[in-house]
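Apart from one protein chain that is not included, each protein chain of the complex appears where it belongs.
Per-chain residue numbering starts at 1, and chain names A, B and C are given in the order in which the chains are listed.
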Amino acid sequence: MTTATAPVPDASPIVLEKVEVRSWKVPIALSVFALGAVVLFIFFARSGHTEFRFSQSEDFFRIPDVTVASAPVGIVLAIVTVVMALLSWAAVARGIRVPMWFTALFAVVFMVGFLAWAAQGDRPLPVTSLLLGAVTLSVPLVFGALGGVIGERAGVVNVAIEGQLLGGAFCSALVASATGSMTLGLVAAAIAGVLVAFILAAFAIKYLVDQVIVGVVINVLVTGLTNFGYSKVLAADPEHLNKRMTLPDLPIPGLSEIPVIGPVFFDHSIIVYIAYVAVAAVWYGLFHTKWGLRVRAVGEHPKAADTVGINVNGTRFWNVSLAGAIAGLGGAFFTLGSVGLFTKEMTAGQGYIALAAVIFGRWDPIRATLAALLFGFATNLQNTLGIIGSPVPSEFLLMLPYLVTIFAVAGLVGKSRAPAADGTPYVK
Amino acid sequence: PSTSGDGSTSAKKSDFLPCMISDSGGFDDHSFNELGYNGLVSASKSLGVEYKKAESKTDADYAPNISSMVSQNCNLIITVGFNLADATKAAAAQNPDTKFAIIDDNSITADNVQPIIFDTAQAAFLGGYAAASYSKSGVVGTFGGQQIPTVTIFMDGFADGVAYYNKQKNKDVKVVGWNVDSQKGSFTGGFDANDTAQNTAQGIIDQGADVIMPVGGPIYQSAATAIKNSGKSIAMIGVDADVYNTDPSVRSILLTSVQKGIDPSVQAVVKAAADGKFSNTPYVGTLKNNGVGLAPFHDFASKVDPGLQGEIDKIKAGIIDGSITVTSPASPKS
Amino acid sequence: MSETTQPQTTEPEQQASAPTPSPVTTRGQQALRDIMGGSFVISVLAVFLALVAGAVLIALTDPGVQHASGYFFARPGDTFRAIWTAVGGAYTSLFQGAIFNTGAFTFASGIQPLMNTLSAATPLIFGGLGIALAFRIGLFNIGGQGQILIGGAFAGWVAWSFPMPFPLALIVAILAGIVGGAVWAGIVGWLKAQTGAHEVIVTIMLNYIAFYLISFLLRTPGALQAPGTNNPKSPAIPAAAQLPGLFGIRYTVTWAFVLAIAAAFAYWWLMSRSNLGFRFRAVGENPSAARTAGIGVERMYIYGMAIAGGFVGLAGVNQVLATAPGGFSSGFDAGLGFDAITVALLGRSRPLGVFIAGLLFGALKSGGYVMQAANNIPIDIVLIVQSLIVLFIAAPPLVRAIFGLPKPGGAPRRSRRTVAKEA
């Protein structure tokens, strides 16, 4: 048998015949919302007007307010949602996948309708501050989610984001007030995050303890430590420690003047700009650099990485630490970035929401950031509607971000693919 | 700052041991737990006795905390907040020799329990009136931590005070963040000075409010940050203590404070008990007994209407003599 | 997720039972080695290490120690004496609050702390069993808080809405609590089965949702709010539905403790003796093999979460019918949901283990109250000690390294192949 002439098997990727598997998830979800729209906007229609306000009084350029009649707009938009839901059923029945933009458009229509319904009354709905609040509320989530993305891309599930945020918040307040330097406070926050990450890394990587367990226990530990430290250290010396210090806003010249966009994105303190940079850097780093290639290799197939000379556990260790630094920095937002001082358990479960953003964002820094923004928006919607008076009890609005999360992980994300070795310790 | 042992600095030592248990807010809540604690510390200092304190983290801690205080042989146990009512009641029944006092609750009738309650709506009414008078935009706002009576009583009084001003002056100052009739409004969901609180305050500012009364421990700090960030001239009304004194950093924006005299009332109750004059008659803080009140305008004295203080004094007198009635669904029923 | 059930799966404890001592070590040496390296000693040492860490924190933040250390080089003895006073005092209080109050005048009041420990342990055992059961199916139930809230609310609502004579009212209320917890956790199982939604995320989210839901109902007249008040608080539980004191009203421990023992037995029977438990374990250890063997993995997720929620719901029942029969407010879960996770981990998801872990953490808790009252040490120290215990337990090699202990079954460890070939 001569080898040179042996039939060369087809080297093209296996392209198997394909038919669309019909998934009724999207039509079902849309129908549920459309039904809600019909019930709320039509059966519980509210007469009167809804006013959307886009500009703040001091804005240079002003966009005029928009006032609409609540009931007609609600009815029309409810009908639109019903039509869109029907369209999605029709599409799936014909084997067409409901495109993402369609779902997004549906969400926007529903949201406008909901706002027109809920914000009815003589108080205008301040659109700009609704969005501004969404951005600020999402900043710690963005930091946490970036930490989560890096950790999980490297193969270590980071449930300890909560602990890293809390540790960062505590140390930033402690160091900033003790030294009087907020820069040192930021550095301290990052270091605190790294220290928490060390515990996670040691137990997950060296002692092979289940990573979810370590994460949960670390969160309890950090809660205990910061509460203890608060009572025994910060609160024991109120003259010197835990004094209110907040980072000043640094409006970006030019950009911050743009109506709506300017105040929403370009008039923040340094830590928010760090978040922007971090998102871009993590995205670029993960997908376009040697570092990112190695991180992803270690999270997908550690043994393969090992066989090409990459130190798997070392890579994991340092990247979990890096993730800790980023999440810890996010902790400083709670103190230096907004409240100015530390209070017990002030992160209030945001770390877990950040974890949800990681999954919702399919382990991608950009998508995770968008997910974080969505959670921020849901939370702030609650604030805003509470102020202008809304027919929905405040507790139900407060539930909103959590309901959104469940919807997200159950409905929209489905079984998206985590890094293959995520959560699995590497033993040679 | 003080630990349990070192309240004993002054001369006349006594065996009297007053103790206090916080609710789940903790003693550093910048609110009624802290004020109660301050009262305990002051009273102990002046009596020259030691004291003990225990913080509760959750509702389940109340009963064990009280029982450990009993086992520490406390003579008077002050429990802070209506949440501790059941635990206090049970412990009082089991330990008839120990005296108890409970802040913000009037549900217990027992020989050894003294309720300490406040008709805060009266003071908040004055605050609302002052806010309406000071407002130039015609919009004033309030928001709360959680929707519980000890919070909404402030908001009710505040809104009623604004309404009273409107009636008197034939004005139309609006209140955002609280609707007395529907009892719905704006709450941050907790008593933390966090972003939610700051955004809530921001939202109220966006509604054009130029006076804000945040009700609920440290959330005023978030409101202060929002006010400073807004760059507008907006005034804030403090609650519980005279915030001018407790937090100098907000003096420049503080119009006044709606005071709830927890600190002095605790002092009074502790001293009475130490002197053997404990009584189970409720201590009700009102404008009349200065248990509640409106703080001075301090730095804002020159900015408010020159006649305002006079009007306030007159309304106060009216409330005291009953010619003006202030009621809230949350008012203490006695 | 088989590691969840036994964080130390890399530790072949069972090897201790393999009757194959190597010729170089005697049977006795081997036994000693196994005991010293085995899980019991590790557990004891883990508790010890955690207490030492707690002691360090206590000493570091003690004003007396700080004062004495200011002149450490002049008189180092003072510093050590101060440390001894601070730590010794704190742990004495811990003991007196958890086991026996040596300062009490009568034995009956002396054992009050022990009774407090039992009553503090009760909800931890219930919760721990629920979390442990989920672990055994390979599920991570972080939703204890929500399940306690809903379970407790169900129990309470049934108790005051349907007046019945004594044992009946109590039984019905307890069952309602179980159902409440089961429903709330069942949602998680259902979502996981239907959509693959990760239970860690869903349970956490449902905690918040339950909290706000209960908060809303508690301030809504006609729902859970006590009639005639404005406080967000429920009506009192009628006496017929309250869990009576086990040794009279003198002690806090109620019949709930007996119920906890029964629950541990039920758990044991379910997991070790019933075919449903067999399937749960199969799914937990290897879902694909279970599926191939015709076990409905998704159905097991739903059943398993629901039963786990039922156990956790009992913790809610305890809070409502025993701890605070005067009516509850929205925080009555008291953080038990998270404590229960540590109990399940420490108890290694075994019924007896969970029971003992519950007692231990119950003791820490009730001792913590006295430590706080007597020594002004924040009760958060308990949280720290608790989480450190679990961390140390999960990493036996770390504990062994710290104490220089041998590996269990070290040298005579046999490979699979040789066992098979020889046998």
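Note that contacts are C-beta pairs under 8 Å (C-beta built on N, C-alpha and C of every residue); 3 or more make two chains touch, one makes a residue touch a chain.
Here is the rule we go by: contacts and distances are computed from a predicted model.
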{"item": "Per UniProt record, name of the chain withheld from view [\"Pyruvate ferredoxin/flavodoxin oxidoreductase, delta subunit\", \"Heme exporter protein D\", \"ABC transporter ATP-binding protein\" or \"Na+/H+ antiporter subunit D\"]", "value": "\"ABC transporter ATP-binding protein\""}
{"item": "Chain not shown, its touching partners among those shown", "value": "A, C"}
{"item": "Contact residue for the chain not shown (choose from C:Leu175, C:Ile295 or C:Ile356)", "value": "C:Ile295"}
{"item": "Residue of C:Arg279, C:Lys365 or C:Arg400 touching the missing chain in the full complex", "value": "C:Arg279"}
{"item": "Residues belonging to chain A that touch the chain removed from view", "value": "1, 3-4, 6-11, 13-14, 16-21, 284-285, 288-291, 293-294, 296-297, 300-301, 303-311, 415, 420, 428"}
{"item": "For chain C, the residues touching the chain missing from this view", "value": "2, 14, 18, 22, 273-276, 278-279, 281-282, 285-286, 288-296, 411-421, 423"}
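Convention: only the chains that are shown with their structure count from here on.
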{"item": "Arrangement of touching chains [line / ring / star / complete / other]", "value": "complete"}
{"item": "Centroid-based (C-alpha) most distant chain relative to chain C", "value": "B"}
{"item": "Averaged-CA centre spacing for the pair chain B and chain A, given as whole angstrom", "value": "37"}
{"item": "Intercentroid distance (Cα basis), chain C paired with chain A, Å", "value": "31"}
{"item": "For chain A, residues that touch 2 or more chains besides their own", "value": "231, 236, 393, 398"}
{"item": "Numbers and ranges of chain B residues touching at least 2 other chains", "value": "55, 147, 189"}
{"item": "Chain A - residues contacting chain B, complex", "value": "53, 56, 58, 123-124, 126, 129, 132-133, 136-137, 230-231, 235-238, 244, 246, 249, 334, 338-341, 343-344, 346, 348, 379-380, 383-384, 386-389, 393-394, 398"}
{"item": "Touch list for chain B against partner chain A, complex", "value": "1, 26, 28, 55, 141, 143, 147, 176-177, 179, 184-190, 192-196, 198-200, 202-204, 206-207, 218, 221-222, 225, 229, 231-232, 249"}
{"item": "Partner chain C, residues of chain B touching it in the complex", "value": "3-5, 19, 24, 52-55, 57-61, 63-65, 67-69, 71-72, 82-83, 85-87, 89-90, 94, 107, 146-149, 152, 189, 329-330"}
